[in-house]
Structure formats: C-alpha cells, structure tokens
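A single protein chain has been omitted; all remaining protein chains appear in their positions.
Right after this comes chain A.
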C-alpha cells in the first residue's frame, strides 16, 4: 500500500520580500550604477524582487568603504570582534525560519534542507569563528598573525547563505573586512544578511554586499585594492580568476567543481549505502560541488544495489520546495536546467542507459527528475564533467585497486565516499583517494570545525576548522 502525503506547505508570511533591493555599501543600502535585474522563484518562475546591479564604480566604493573600515576593525581587540560575530550568530538563529523560507523561495531547495541543514550550519559557522577571533595566536601560524586587509569574495547559488557564512565568518574573525558578491540568481539572503549586520551594530564598511552578475564579480576580484580573493564556483571561472590574479600578489583560495566517486563494496550495509547514495547525489537537487555523482559499485552486488536504489528513488517526492515533505526541489535556473539536460542527453547519445522513477513534474518552474545512468564508461561526458544536477552515473569495479584507479581518474579531487564494513579497507582507501574530504559510511556531512576543500582542479585552500583561518591571515 502506498500512502500519499497531504500537502504541508511552510508559510511564506514569515518573510517580507521588498519589491526592490539596493547594494549594501558602508552600512547603507544604495542604488547601483548597473541595470537592475529580477530574481525569480525557480519553483514557479515568478519574480520575487528587483535587485540593484553594481558596476565598477559601485565596487570601487564598496572596496573603499571596506578599506576605511579595515583600520578600525583590525585594530579592535579580538574579543570585541568575537562579540560582534556571536551577535550575528544569535540573530541568524532568531531569524532562522524567515531566512530558511527566503532561501527556499530564491534558490528552489526544499524547505526541509534550508531549515535543517543550511540555517543551522550558517549559525554554527559564525559561532565557531567567533571563538577564534581572540585566539589567533594559538592557531599554529605564529605568535601574532595579521589579517590581510580587504577580502573580495564571490559565492555561488547552491548554498547562498551558507557560502556567505563560510566566507565572511573567518574573514571577519581574522580582522579583515569584506566585499561580497552573491550569485545573480540568489541574492536575497545575502541582502537579508546585510540587515543582520545592521541589527548587530557591525561598524559600517566591515561587510559590503554588491549584487550583480559575472561583470560585478570580475570587478571585485580584479580591484587593485583587494588583498585577498575567495571564490566558490565553477572550475572554469576559478581558472580565469587564477590567471587574472597572476603577479598581483593577492592571496587566493578557490573552492571549485567536483566529480566525486561514491564507492560501494560488496560487504557494505546495503540499506545504509542506498541512503548515502541518495543523500550524496540528490541532496539539494545535486547542486553540490562535492556531490557523489559517480557511483562505483562492486560488480558482485551491482544488480542488488541498483534494485534497492531504484525502489528508494521511487519514494522521493519532487515538487513545491516550501512543502515540508518535499525531497527534491526546483533546479535553480533555466540556464542550469538547460545544462543538466544537455549533459543527460549526451549520456544517452554516448550509449548509457537512462532511468528515472515515475515522477510528476510541475507545469511551471524548472525541474529535473532524479536520474540514474547505468552502463556508463569512464570516457562518457556524464562520468567526466560536473553535471551539478540530480543525475547519477553508475560504474562498476572488481578489486579495491580498480576502485581507487577509477575514483582518482578525474581532474577533480573534492570529495569521495566509501561504503564497507571493513575498517582497514576504509583506511587503505582513504589513504589513496586524492580528494579533500572522504566520507566513509556516510556522505555530504558538513561542520564548521571540519576543513573542506579540494585537491587538483577542485581548487586550493580550506574552509572550516583551524585550517580555514590560513586563507585570511598573512602567514
């Protein structure tokens, strides 16, 4: 018997979206010089608000404000900076419900995820780095590590507020000031964060938010008075930034793409592994740089595992992101949907077999059903390129050595998963997988105390933990 769920929508009333938003520069909301743009709800394609677009002059004003604030902010005793960050963390907790709904509206992710994953992690991240602000001399980088100055930060649309927290919390704790550009399609929670800075009484200019598209981002990272650039996004753009920063002496950290292998051995607890595979690739519609997008399953259990996986995928609910029962929300934008479709079509054309559960797709909005490709060869585009969508490519292996070989056969190196009951095998694999995060018998876990970041073309530098301080200190 299949039990249907009644709709359980979270109320939109907890958040008040203004018709238009300005840039947040030097503690005030101001107009932008560029052409304003609309941000839409990807679940119904309705415009949510009009947002100012920062041009070069606006970015320059933001950097000047940050530069001016740097003197005051970096001179504050660490304990005082810490208290501002603790305040921000508390306000985020107080406004968590509002922020979760806003995130879901602007991004399309299920409210269950924005409420239970994104927002708790955002607050935790500020709490964590608040505690570092007056203890930097104990962080292992020498007796008196210094901040770098003005940090230019560009973040993606998949975890808008969480990526903001990953960037701003350590930067401020170390005594830097920031100019942050949120993604064009998800600016609203960053602008809500600007309001949180006002509520916290943060000195003007310490945090500046400039909204816009790629040109605005380029103006931020290329500004001559920016000392540090932090970028999370595609490897393609990361490469461009690394090139354009050559010779400038700006400190650069990059958190880029991935094509993680999720390796399942025949002795793995199958039901747990299935949950891990689902969480690995269908969490956040697969809009996750560390998503377990390549399933490497030991040949002996291939059929059994695929049957169990398909059964489980049949129970996933796709639809209204604000519904508390929704598992799969909307794809963030029409452009991303087109990219996922293109790669999925390429998978079919190249000879892999495509499967999706029976799944009603809403009429409006951007949607893509959970999709599994079997019969995937390592040379297929869907095994090599980051799809950044709910698409799983299944490959098989026979020996542990072959699993390692296939897992590492990618220019990326962000994450990997291992499922087996044998402890020594986990450690053997963990040693050999060239990836910054290895999840063993779990997947897609995050914590502010745990460093995150990639090997090879997944970028460099770490965010989170003591390691995350290094990116914002002159060490």
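Quick note on the criterion: a residue touches a chain if its C-beta (ideal position, glycine included) is under 8 Å from a C-beta of that chain, and two chains touch if they have at least 3 such contacts; residues count from 1.
In this section, contacts and distances are computed from a predicted model.
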Hidden subunit of the complex - UniProt protein name among "Protein ImuA", "Acyl-CoA reductase-like NAD-dependent aldehyde dehydrogenase", "Transglutaminase" or "GTP-binding protein": "Acyl-CoA reductase-like NAD-dependent aldehyde dehydrogenase"
Residue among A:21, A:282 or A:455 touching the omitted chain: A:455
From A:9, A:77 or A:140, residue that would touch the chain that is not displayed: A:140
Interface residues of chain A (partner: the chain not displayed): 124, 140, 235, 238-240, 242-243, 246-247, 249, 254, 256, 411, 426, 430-431, 435-442, 445, 447, 449-453, 455-457, 459-460, 462, 465-467, 470, 475
